[in-house]
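My questions all concern the structure below.
The complex is shown incomplete by one protein chain, all other protein chains being positioned as in the whole.
Up next, chain A:
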């Protein structure tokens, strides 16, 4: 069933969004990632589960280039991006959010989103102030509304609440026609209401935008994903549909044990 999903996608789009071949990352003697092989179709929505230290965030860092993998190749829509600097990967349509918000505390909310739009656009070095009619400004305003931050448009990022900062974190990843997004625990520290908003935002994304989401909250993870990869000690050890993963006794033992025990 899961195979057929991926195969359908392949036939329609003709490409994987993300292909990882033997990706590994060592920090000295510590093996954070080892032999990761992964195929994610364009438009697919995948959850990556696993306990702390399983290597989930390290996997994201390898894909975006925050830290380079020590072995293996990474392809993005068929193109080998293993040796590209992070900004080149982003300009090809890759996006990410961070587990701990990585924002610009001294800028306003709108300026932050504007920069996210401008980053994958032209005139990044412009010495002119952007006009209100600037295409990236207009994009920023509409993203601002989409993540319900319009009240905080001109507020300094440092003055936002934790929940608002998490929303901005997602807003930055939605800017400028993303093709594939990596969400690193977007629900961390959110209230139940904010979690519902998050699920709505993720499920409301255009169908052609695929993503991988790292999420500890299964209520969120299993409701926004079509397929699940389990990680343990730097390895992929099980993949399946949300139902299969939830029912798997080995998975329950390692990860869900407390919840279902």
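Going forward, a residue touches a chain if its C-beta (ideal position, glycine included) is under 8 Å from a C-beta of that chain, and two chains touch if they have at least 3 such contacts; residues count from 1.
Convention: contacts and distances are computed from a predicted model.
S.K.: Refer to UniProt and select, among "nitrile hydratase", "Peptide/nickel transport system permease protein", "Aspartyl/glutamyl-tRNA(Asn/Gln) amidotransferase subunit C" or "Amino acid/amide ABC transporter membrane protein 2 (HAAT family)", the name of the complex member that is left out.
M.R.: Looking only at the record, the undisplayed chain corresponds to "Amino acid/amide ABC transporter membrane protein 2 (HAAT family)".
S.K.: So which of A:53, A:86 or A:163 would be touching the chain we can't see?
M.R.: Hidden-chain contact among the options goes to A:86.
S.K.: Of the residues listed, A:45, A:118, A:166 or A:238, which one is in contact with the missing chain?
M.R.: A:118
S.K.: Looking beyond the chains shown, say which of A:103, A:228 or A:245 touches the absent one.
M.R.: A:103
S.K.: By the contact criterion defined above, which parts of chain A meet the unshown chain? Give residue numbers in ascending order.
M.R.: 64-66, 85-87, 90-91, 95-96, 98, 102-107, 111-112, 114-116, 118-120, 123-130, 172, 175-176
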